[in-house]
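Beneath this line is the structure, given in structure tokens, with notes to follow.
One protein chain is absent from this view; the other protein chains keep their places.
Right after this comes chain A.
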Amino acid sequence: MSSVATTEPILTPAKSTPIRARLQNVLPQIVLAPSFAITVVFVYGFIAWTAYLSFTNSKTFPSYALTGARAYQRLWRWTFESDPPSSWYTSITNMAIFGFLYVGICLALGLFLAILMDQKIRGEGVLRPIFLYPMALSFIVTGVAWKWFLDPGLGLEQTLHHFGWTSFHFDWIKNKDYVIYTVVIAGVWQASGFVMAMFLAGLRGIDSEIMKAAQIDGATTGQLYRRIIIPLLRPVFLSAFIVLAHMAIKSYDLVVALTSGGPGGSAWLPSNFMYEYTFKRNEMAVGSASAIIMLMTISAIIVPYLYSELKEKAR
């Protein structure tokens, strides 16, 4: 945008009205100003506000008198309350389980599907949208559909019993120890097709000359993928990882729609904890503190990524 501003005066002779020139100078700024203002206020402003509230004693309504880090102290204590698990402990351990499995399985499955899809198969044009389609659904739809499918009284188990396989038993969604894995299943179903599309684009971008050269050198298909193709896909891994990681951290609707929190709150993620405490329990300070902790977690992932990206560009 700034290049437009600097080249303009050269195109229009210096004699022409200075007002017009000045206007053209500030035009990009005027155009950008609203979105800049909105970002400053509604993103960074409210982050600061949330951080401030987490050090107050806010309950139903925000209160502005600073009362110290009591909210953080409580969260810190709850972090180590594992028996019986505190809601916060459940939330963060679920986050670790869900984040690890969701990102890991999506990457593995997405790559696997993409490699299969890249074998010049017939009907790719039909298959690709089928795998990609779940991404077009909202988490609420995914959650409700899988809730019915996994419900032992309605879905899979009931159907198989109906067909005569009466010993079949699958009640994870009703089980406090396994309910988080059903969230992983639904999440993976939704996102892996999208990851596949990303990898497929990456695979299509690889220069076929490299592969031919490797084949001439006598590389087997396995070696070809392990040594050449997958290393070349590194940037795709990175972008897919970032997309999946932030989706994992902000997952809220999936848990609500799929499990309504799970038996005894056993499917909570930190985002559920934050909403529950801020809006339902009127403990705004605790909710804000948990939101800040979530932000820190995301930053811990995003900042190194941005740093490495910028460093590469500067080179």
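Some points to look at:
To be clear about the criterion, contacts are C-beta pairs under 8 Å (C-beta built on N, C-alpha and C of every residue); 3 or more make two chains touch, one makes a residue touch a chain; residues count from 1.
We adopt the following convention: contacts and distances are computed from a predicted model.
One subunit of the complex is not drawn; among "Hydrogenase accessory protein HypB", "Cytochrome c556", "Probable sugar-binding periplasmic protein" or "Competence protein ComFA", its UniProt record names it "Probable sugar-binding periplasmic protein". Of the listed residues A:92, A:105 or A:173, the one in contact with the hidden chain in the full complex is A:173. Of the candidate positions A:40, A:116 or A:213, contact with the hidden chain is made by A:40.
The omitted chain makes contact with just one of the residues A:32, A:48 or A:116: A:32.
Residue-level contact of chain A with the missing chain is found at 26, 29-30, 32-34, 36-37, 40-41, 59-61, 74, 84-85, 87, 151-153, 171, 173-174, 176, 259-266, 276, 279-283.
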